[in-house]
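Working notes for the structure below.
Yeah, one chain of the complex is gone here, protein chain that is, but the others are all in their spots.
Letters A, B and C mark the chains in the order given here, with residues in each chain numbered from 1 onward.
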Amino acid sequence: MIGEVFTWLNDPGHWKDTRFDTGIATQLTAHVRFCAFALLVALIIALPLGLVIGHTGRGRWLIAAANTLRALPTVGVLVLLTVVIAPHFYGRTDTGYLIPTEIVLIVLAIPSILSNTFAGVENVDPAVRDAAEGMGMTGKQVLLKVELPCSLPLIFSGFRSATLQVIATATIASYLPLGGLGRFIYDGLAQQDFPQMIGGGVLVAGLALVADLLLYLVQRYTVSRGLTGRFSKKRIPDARLASVTQAEVAAV
Amino acid sequence: MNRKTLMLAAAAAALSLGLSACGADSSKTSTGASTGSGSAGTTTIASKLIMGGPPEFKTRPDGLPGLKKNYGVVFGKYTVTDTGGPVTVSSLKNGQIDAADLFTTDPSIQANGFVILEDPKSNFAAQNIVPIISKAKATDGVKKILNGIQAKLTTDGLGQLLTKVQNQKQDPDAVAKQWLSDNGLSGTGSSASGVKLTVGSANFPENVILADIYAEALKAQGASIKTTLNIGSREKYYAGLKDGSIDLFAEYTGTILQFIDKNATATSPDDVYAALVKALPSNLIALDKAQAQDSDAIVVTKATADKYSLKTIADLAKTG
Amino acid sequence: MTALATSSSSSPLHFWGYFMDHRSTDLSWLWSHTWLSVVPVVIGLLVALPLGWLARRYRFVYPPLISLTGLIYTIPSIALFVLIPPLFGLKSLDPKQVPIALTLYSIALLVRVVADGLASVSEDTVQAATAIGFKPLGRFFRVELPIAVPVITAGLRVALVANVSIVAVSGTIGMSNLGQLFTLGFQNSTNGPYYPPIVLGIVLCVLLALVLDRIVIILNILLTPWRKAVRS
Partner (left out) sequence: MIRFESVSKRYPDGTVAVDELDFVAPSGQITVLVGPSGCGKTTSLRMINRMIEPTAGRILIDDQDVTKVDAAQLRRGIGYVIQHAGLFPHRTIIDNVASVPYLLGTDKKQARARAMELIERVGLDPRFAKRYPSQLSGGQQQRVGVARALAADPPVMLMDEPFSAVDPVVRDQLQEEFLRLQSDLGKTIVFVTHDIDEAIKLGDQVAVLRVGGHLAQLATPAELLSRPVDEFVAGFVGRDRGYRALTFTTVGELAVHDEQTVTLGAPVPSGADLDNWILVVDAANVPQGWLNLVELSRDDTTVSADLLYRGGTLATQGGSLREALDACLSSPSGRGVVVDSDETLLGSITAAEVLALIEKRRPAAASVTGSGSERR
């Protein structure tokens, strides 16, 4: 079976678009686009919000509220939004399906980013914050020059965890008439074409790994060595767990 | 406050930007497809249209391959929607697709004024409803109950059942029970007692209702019933039938025959049924076929039908 | 929208009436949904405990184990569901494929949580326990594990809430659980939206997730009485 999957992935014909079948290259691009857009919007919403809540200490209920978003069943929300939104779009556009999908992905990404950003700012050593204010930094300077850089490790772990979730979940776009790598999974499932289906799954997992690696590299070059302690031989902080423990414990 | 508003505005701007980018891109793909077909030489009506339906319609013998073989119809593009469900209907209605694979009994065809293209060459073979059951579970009692149902199922009756569920939002199970009692089939007894059965259904309402009818009738006669409804495509549930995960399924003679035997040529109800009985693997048997039919059909909107003067599937292959 | 006007029974707020009308089916779906969400986490924890201990005890085990389990998490659930039967020699629609997939996810999440929870026990505590005569196994169960409880329960909460959502996905491939409500509502939305089952499904899933979450929180409180003072 592994051989068949490999053959399927290796067939150049599967990478190119044909009249009835969209190739891997196009679907991969579409998948990346769905995810990048959702993650960007989630970041634009959650990062400033988490920073401001962490900095001011006000609006903590929003963190708790965002964490209950995790309890929403993704499929259910997708179906509901589709039923509500899709009938309002006419003509050759997939916007009616794109909006529900993106909303679901954004809602999925927000809790990790928001709660980790909040936890990151909140976990900044009070002495450091006190020193920053005491030396004459304005509130904005304290936030941007001290709290933000100090919370970067946690922000990154939240964002990396959100990225993994979004990439895996973006496959549900293909539950609706949209592209993305989920198309191979759903079509393979319906056509009982296992190599296609598993190939799709492998592509999604591969994409997730590559994205995580890229983010790890970005993290490595943006987060101060003073925070990661990389000069002493400590292990690399990784996405999933840090977000689990830190953010969850913060949410309790 | 100010900050929040700004942030929201930025988010909204980014959202609309991104969406328009995605939208623009997808429309580019479709124009790309039609230019592609244009350069192929003669431009058929079909090549200007986007067809929508379930994923397996792309590969199924009576799907795109059948349309090409029987009518020379090749669409400009195929968009995967769903199995005659809400996505297909709303995509057709709203113009995301121009032609769709729907079921003839679907009340939304009439409700939306869709036009069913005739199928003179019987690409879609006769589609009488037939229970496929695993041989081990087909006791005489079970057979008698199910065949009793089959005798009462009519095409119109099926349409009415669907209208109740899809338009009036009644519960499929309740509709099934009502139908059984209306047709004098709701008597309780023990002719199926001791039988343990898993009834499956595909993920479209009509098939769910039929599964419910079978399940309720058998239950009333003492069988122990489990249901696995809304499974998905035939490719998927047929594997379950074969390996015994499911014991009973409401099938459509034409498609199941073509699914098992890709070279099947029978088109009339009796021929198809006879071929099916022969083609089934040894652990499955077909009970009586009903008079009721529910066939796949190529459906277009009234506007599209008028624009290209479409009456039959063959018209799609004309140049226009 | 038109359906909303013509038939009050398709209004989103009718979900409670819908529930009352289909109580037995909905409850059976809720029940199986609950089991499918909980059992894999319990099994996952039982498997993750020795693995996490191993990763803590022998440091070289940690990186490969964490990478491997991290990899499992990147596989989309719908793909994993369908991958399970051929890999485990099950029938294609065997309902066991869902709990197996969820157990794999739970193990993936919890191994790391257990390892890091154990790592959160201070070296001083471990040494003190050894000094007063605990043998490794006794020390693990009576000292290290109890202290790691808060971190582990935090992981359990995430796993449970995630499972409730993933179980619903399996409803779209025919498994009997609350996910069926979404398929059902969607399939019957061809002529106007049919909200009640969809809304009911969301409401029940969220309630289930919140209740399970609350149970773990209570469990955490019961298991760590020494933290009561801090919590006040």
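Criterion: a contact is a pair of C-beta atoms (placed from the backbone, for glycine too) under 8 Å apart; a residue touches a chain by one contact, two chains touch by 3 or more.
Please read all numbers here as calculations on a predicted model, not as lab measurements.
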Chains on display which the left-out chain touches in the complete complex: A
Residue among A:G23, A:P149 or A:G206 that touches the chain left out of view: A:P149
Residue among A:I85, A:I103, A:M137 or A:L215 touching the omitted chain: A:M137
Positions on chain A contacted by the hidden chain, ascending: 125, 127-138, 141, 146, 149-150, 152, 223-227, 229, 231-232
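Note that in this section only the chains that are shown with their structure count from here on.
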Contact graph of the chains (line, ring, star, complete, other): complete
Rounded Å distance, chain A centre to chain B centre (Cα mean): 36
Residue list for chain C, restricted to those that touch at least two other chains: 171-173, 186, 189, 194
Residues of chain A engaged with two or more neighbouring chains: 82-83, 87, 186, 189
Chain B - residues contacting chain C, complex: 85-86, 89-90, 106-108, 111, 165-169, 171, 173-174, 200, 203-205, 208, 227-232, 236-237, 239-240, 243-246
Parts of chain A lying in touch with chain B, wherever the complex brings them together: 17, 19-22, 26, 33-34, 37, 40-41, 44-45, 48-49, 52, 82-83, 86-87, 89-99, 102, 174, 176-177, 179, 183, 186-187, 189-193
Touching residues (chain side chain B, partner chain A) in the complex: 3, 7, 10-11, 14-15, 18-19, 21-23, 25-27, 29-30, 33, 36-37, 50, 52, 54-56, 58-59, 64, 74-82, 86-87, 90-91, 93-96, 232-233, 235-236, 239
